[in-house]
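Worksheet: one structure, shown below.
Every protein chain except one is present and positioned as in the full complex.
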Amino acid sequence: MSVPIPYYLALSALLFTMGVVGVLVRRNALVIFMSIELMLNSVNLTFVAFARQFGTVEGQVTVFFVMVIAAVEVVVGLSIIIAIFRTRDTMDIDDVDLLRG
Amino acid sequence: MPLVLIIAFPLLGWLLNGLLGGYLPRRMVGVVGSAAVGFSFLIALNAVQQPERAEPWVVPLYTWIAAGDFVVRAGLLLDRLSSTMILVVTGVGFLIHVYSIGYMAEDPAAPRYFSYLNLFVASMLLLVLGDSLLVLFVGWELVGLCSYLLIGFWFERDRAASAGRKAFVVNRIGDAGFLLGMILLAVTAGTLDIGRIGERAASIAPPALTAITLLLFIGATGKSAQLPLYTWLPDAMEGPTPVSALIHAATMVTAGVYMIARLHPLFMRAELTQMVVAAVGAATAFFAATIALVQWDLKRVLAYSTISQLGYMFLAMGVAAMPAGMFHLTTHAFFKALLFLAAGSVMHAMHGAIDMRRLGGLGRPLRFTMWSFLIGALALAGVPPFAGFFSKDLILEQAFLRADGGAVLLLWMAGVLTSLVTAVYITRAAIMTFAPPSAHHVAPHEAPPSMWWPMAALAVLSIGGGALGAQSAGRPMVQGLQEFFGLTAHEGAAAPLWLALLTPAVALLGIAVGYFAYRGRRQINLGRVGTFLELEWYLEPLYDRVIAGNAKRVGRVLATTVELRVIDGAVNGIGLAAVRAGASLRRLQTGYVRNYAAAILAGTVLLIGWWLLR
Amino acid sequence: MTFPYLSALLFLPLCGAVVVALLGRRRSDAIRWTGLAASLAALGVAAVVFLRFASGTAGMQFEERAVWVPAAGISYHVGVDGISLPLVLLTAVIMPLALLSSWTSVTERVKEFTVSMLVLQTALLGTFLSLDLVLFYVFWDAVLVPMYFIIGLWGGSRRAYAAFKFILYTMAGSALMLVAIISLYLQSGPAGARSFDLLALRDVVVPMPLQAWLFGAFALAFAIKVPVWPLHTWLPDAHTEAPTAGSVVLAAVLLKMGTYGFLRFLLPLFPEATRQFAPLFAILAVIGILYGGAVSWAQSDMKRLVAMSSVSHLGFVTLGAFALTVEALQGSLLQMVNHGISTGGLFLLVGVLYDRTHSRLMADYGGVAALMPRFAVVATIIMLSSMALPGTNGFVGEFLILLGAFRVAPIYVVFAVGGVILSAVYLLWMYQRVMHGPVVVAARPRVVEITSRELLIFVPLILLIFGIGLYPAPLLQRSEASVRALLERVEARR
Partner (left out) sequence: MSALIEIIIFSAAAAGALAGGVGVVASAQPVRSALSLLLVLGSLAVMYLLLAAPFVATLQVIIYAGAIVVLFLFVIMLLHARSGEERPSKLRGQRVAAFVLSAAFYAAILAVLRTVRSAPVSTIGSEFGSAQFVGGALFTTYVLPFELASMVLIVGIIAAVVIGRPFVR
């Protein structure tokens, strides 16, 4: 291992932060969703990096489950987005504020 | 066991008339009620004459209350003091029951009447015979209850219902004092048993003793209608007249006097209390007598007269002349019951009219009633040889001797003055009622026999009752009680002769004044003095408006302002504050997902920061 | 293994509720009879427990213990001693009467009503019988649910407000109590050896500042329930709006949960704090006595008057509980029962009138005694019991409380005696306005003499009034040993 694990971690953190910025700044629901995927991936990277560091399999197993969940999430999430677009004809999540108190 | 039977018979009568009275013939109801008390009288007579009665006769019944160190054993106690009382209660009670048969013959509620009356007799006997102060208190409150029920007997009339309520509440005020006194006694002496109280009286610290006796005396002022708690008794005249005779003249109202006599070991050791008792008694006697001067309602005249006479009894209790007080209690029971029954006979004849301005000229049609009334009146005024003379004279004599020139002499003078006023007002009442000219158009008819023979019996007692305490007759009753109370008669300082002549002279003077002032049924206008007296020395407005009115107002203010606005307002205010807080916090809920996300991020940063800087 | 009397007692009403729930909705009569039978069966068991109870024994009797959640030290632990016995009996006596009183007045949703009442009974009995704090808490809060429905579904015109207020008030108190229970549990020993068992917790000495806080949390829950002035404002609304049976149970039994809590939990668990705060409670009690009396006087609604009078009466009970003398505690316990009988009776009386005219306002009545003479007699007796006339039950309790409190603090008693006067004032005031005077009821033909069913409700009450008034020994004897032991416990931790 010539590249130290912390490098991977720092990279992961940077990717995560980018995802965060995407969620906070963008209004397009699809882009926000992609930013969330970005964050999930950065976390996956962390898991794999730790799995390598400790030489255990659990990290990789976790990544497997994360992927499964991510797949489901994308399927459900996208169908929700489609449903919203059908009824409100918008992709801007700022227009979706029915829960305003 | 006979002692229990004395109470059991009236109780039985109460249950019988109360539960089944509606199914009995009207006449039977009265007979059952009278018989119950009659039997009770016979047993009492028998019990009193038994030889072992020289010693107090105690009948323990059962342990009533036992909690912690406090134990009350209920039992009955017959001694010289209670002997006198049970004879008066059952004897006079019996006569008045019989009288009531005729008096209440027309009333459909007679079963209720007789059951109440029997319950009263039973309660009064319990009061008299109770060997524990707490048992006495049971009787004490129960007679108050009966008084309430009987004053408000014609409850459809608002005045009667209100009078009953007033009687109960005013008595309750006194009883609160009684209750406190009893508790203080139980705490200091450790017992409420009358026998033991006597034994331990000497060991109670004087301040506590004074407090106990004063508190108990508050109770007595309520029950016996003394200043300042006298106001209920005149109103109590709303009840049927035999009730006024039995409860509000002869028996119940004397309970306060009896209680002091019962607890004489306490009261005779409390100098200050004795002074208070004597002063209140003398003041009440004079005060009530003056008010009686201006009353137009015949029964109210008699009511104030009762208050006044009870004042004499308290005066006697205060100057340690307890035998004299008990003697006056007895004779008063006779002649005041007689007066009331005579008044009842007048009402009966006049279809309920009792305002003296609308009577008059009744001497001819109601000859028997008039003579009965006059006998009672002479006894009340204190004219020898009627019973009232001997007892009243004895009280005044003892007060004079006790005073020995001191401050008590003032009380004695009040007593003598009262005697004068008494003679005046009773003369006025007699003239207004019986002397011509008549002020009505009714053809009155004399009472039925069931009503007049009890009057006759009481008239005999009012004439001859003085023998119980007359010097010439050997004072059988007073002598016996003298021993009981452990008193030595003031033999050494025998009353001077002028004193013995003074009281009859004053009485005769009063009668003369009354006769000349009111002859021909003249109505005298006393001007401002009259108003002053009619307003009961301004005590009545004080009570009704200042005290009762303001108390009610306080209740209203508490119920409306304090309860609803302040306390419930605070509660609802808390609720409202929660709602307001929610309303303002609601704005944080913008509905923008990105706001929430930013908030989550900020929270995460803060958490990590806290973890780092920990 | 002896017969599990207490479990039988506890679950008989619940079984009755299940049976009722299985009955068809239309079969109102069968539902009523089943409900009554279940509550009468419970009364029978309670009577057996009462008779077989060994007086002179301070400890728990008829104890039953079964593991519930062993990991957390929670168990199903029930038992009865001299302090809970009178209240258990009271609950068992009042419930059949309450069901009888609703025989004709509740005509809608009879099934739900009966189920609610029976569940309520189990919850109430459980509150008095539990010896495990978690079990106690479960029953304590379980009481709220049926009571909420009873007020909210069968109540008067402002029932929603009243039910909501009732539940919020009492929940506020009990939430804090739960925190205190858990905190007490954590104090009870090292991890693994902790317990929610009351008998074990009594020996845990909680250090002082914490003890005062825990005392406060428990006391608040109980004080709201009693209710101690000034936490009483839920009570007039709840009592006034509840149906007759609800008011009766509320007044007769529910309020006792608070005063019972004083004796069962505050005194033994927090003796130091109890002594420290006793004067505060005594002052609040005296204020409540006078305040409740004065406010009752100014009411125009009969139920509200009776409800406010409860504040006054419960003031006496509270005063007795915190006087910490044997007489006062005995009196307090007795007065809990007395108040249940007399105030329950007063609510039943109002219910009888309400069934006829559908009015609770005194102004709508007058001269009822002329129309209903037998009712007048019953009303007089119950009124006298409520104002503690000697010879009735109320006097014995009140006198013992005043006597016991006088031993430690005469000044409170001097003021409390004012309540004795006020009770006569407001009760006679109400009695006169309703029963006396000229007849002025609105629907005169409907104001008929009480039926024999209604009379049947009052007969047991009247018997108890005179029975306890003249011979209180059966109750006093059974409670004496437990009360003494309780006070010794409080004194031992000085």
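To keep things simple, chains are lettered A, B and C as they appear, and every chain counts its residues starting from 1.
The rule is short, and it goes like this: contacts are C-beta pairs under 8 Å (C-beta built on N, C-alpha and C of every residue); 3 or more make two chains touch, one makes a residue touch a chain.
Everything numeric in this text was worked out from a predicted model, so none of it was measured.
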Discussion item. If I'm reading the header right, one chain is hidden. Which shown chains does it touch across the whole complex?
Written reply: A, B
Fill in: Sites on chain B contacted by the missing partner chain, in the whole complex
592, 594-595, 598, 601-602, 604-605, 608-609, 611-612
Worksheet, complete the sentence: Residue list for chain A contacting the dropped chain reads 1-11, 13-22, 24-31, 33-35, 37-38, 41, 44-45, 48-49, 51-55, 57-58, 60-61, 63-65, 67-76, 78-83, 85-87, 90-92, 94
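The rule is short, and it goes like this: only the chains that are shown with their structure count from here on.
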Worksheet, complete the sentence: Taking each chain's mean CA coordinate, chain A and chain C are separated, in whole Å, by 60
Worksheet entry | Chain centre separation (chain B, chain C; CA means) in Å | 37
Worksheet entry | Touching two or more other chains - residues of chain C | none
Practice prompt. Could you please specify the touching residues of chain C with respect to chain B in the complex?
Written response: 165, 168-169, 230, 232-234, 291, 294-299, 308, 325-327, 330-331, 367, 369-370, 373, 377, 380, 384, 389-391, 395-396, 399-400, 402-404, 406-407, 410, 413-414, 417-418, 420-421, 424-425, 428-429, 431-432, 435-439, 470-473, 476-477, 480, 484
Worksheet entry | Of all residues in chain B, those that touch chain A in their complex | 585-594, 597-598, 601
Practice prompt. Within their complex, state which residues of chain B touch chain C.
Written response: 18, 62-70, 112, 134, 137-138, 140-142, 145, 148-149, 152, 155-158, 161-162, 164-165, 168-169, 172-173, 175-176, 179-180, 183-184, 186-187, 551-552, 554-556, 558-560, 562-563, 567-568, 570-571, 575
